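The structure follows.
Heads up, one of the protein chains got dropped from this complex, but the rest are sitting where they should.
So, subunit A:
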Amino acid sequence: MNRWRRSVGELQARRQQVTECEQALAALSKVTACFQQMASSLGSNTDGSGLREELADIRAMAHRIYTGLHKRLITLLTEMEQRQEDREQVERLWVLFLSSLETFQKDLQKTSSLQELFPLTQRRDRSTLIKTGYSGGSEVAARAATVQTPWVSGEEERCPDLQKQISRMDSLLQEMLQTVNVPVWTVEATQEAWLEVGKEEHHDDETLEDLMQVEVISQDSTTTGCCHHLNCRLGCLLCLVN
């Protein structure tokens, strides 16, 4: 069909779909990041049934997003003709979606084995949780809860339990790699390297390094350096002052 013959409405609808997919990808990214942050406290002293429920909620949200996004991207990629700029953008979204799913699947696998390693079925299991210094709190979960799918929800299935979700994701990834022929290397990054340096606003002016520096000084100011010699400021291996 000639481009000129397409109705303006179709073009607009398509463009809207593409932006919807981009928003969905951003949302998926947000959700998976929150998931990862919370999964890192599995097995620690803040672990509990509350944390695991929150993780399940986030998982379900992610499931909704990525199943919808998968459907939409597939339709976008299969229905098209050779329109250059659109095709590139959709392929880019596809590749980013693929990597997002792979990372999320790894996190799910880690979560699954951690939950097996630290079962919370009995009271005394709580004593096996590693004391890592966390004090817990569900701020990250709250952040994840603010994410919404950019389309009207309603047509998805219920989220499966963890194992099933992992295996379904496996088959989803396989299917994705086989149905649409999008070579990964053709996508180029839109961002230059080092662009994100210092981009985020810093509410506090301290970085981790500064904090650590403070910590060293406040603990014990006499034992900088490897040995207790007054002039020693070197790391242990190079110390010749002895």
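Following the convention adopted for this analysis, a residue touches a chain if its C-beta (ideal position, glycine included) is under 8 Å from a C-beta of that chain, and two chains touch if they have at least 3 such contacts; residues count from 1.
In this text, contacts and distances are computed from a predicted model.
The chain not displayed here is annotated in its UniProt record as "Regulator of G-protein signaling 9a", chosen from "Histidine-containing phosphotransfer protein", "Transmembrane channel-like protein", "TMEM9 domain family, member B" or "Regulator of G-protein signaling 9a". Of the candidate positions A:39, A:62 or A:169, contact with the unshown chain belongs to A:39.
If you put the missing chain back, the residues of subunit A touching it would be 25-26, 29-30, 32-34, 36-37, 39-45, 92, 95-96, 99-100, 103, 106, 109-110, 113-114, 117-118, 127-128, 130-137, 139-140, 142-144, 184-191, 193-200, 202-204, 207-209, 211-212, 214-216, 218-220, 223, 235-236.
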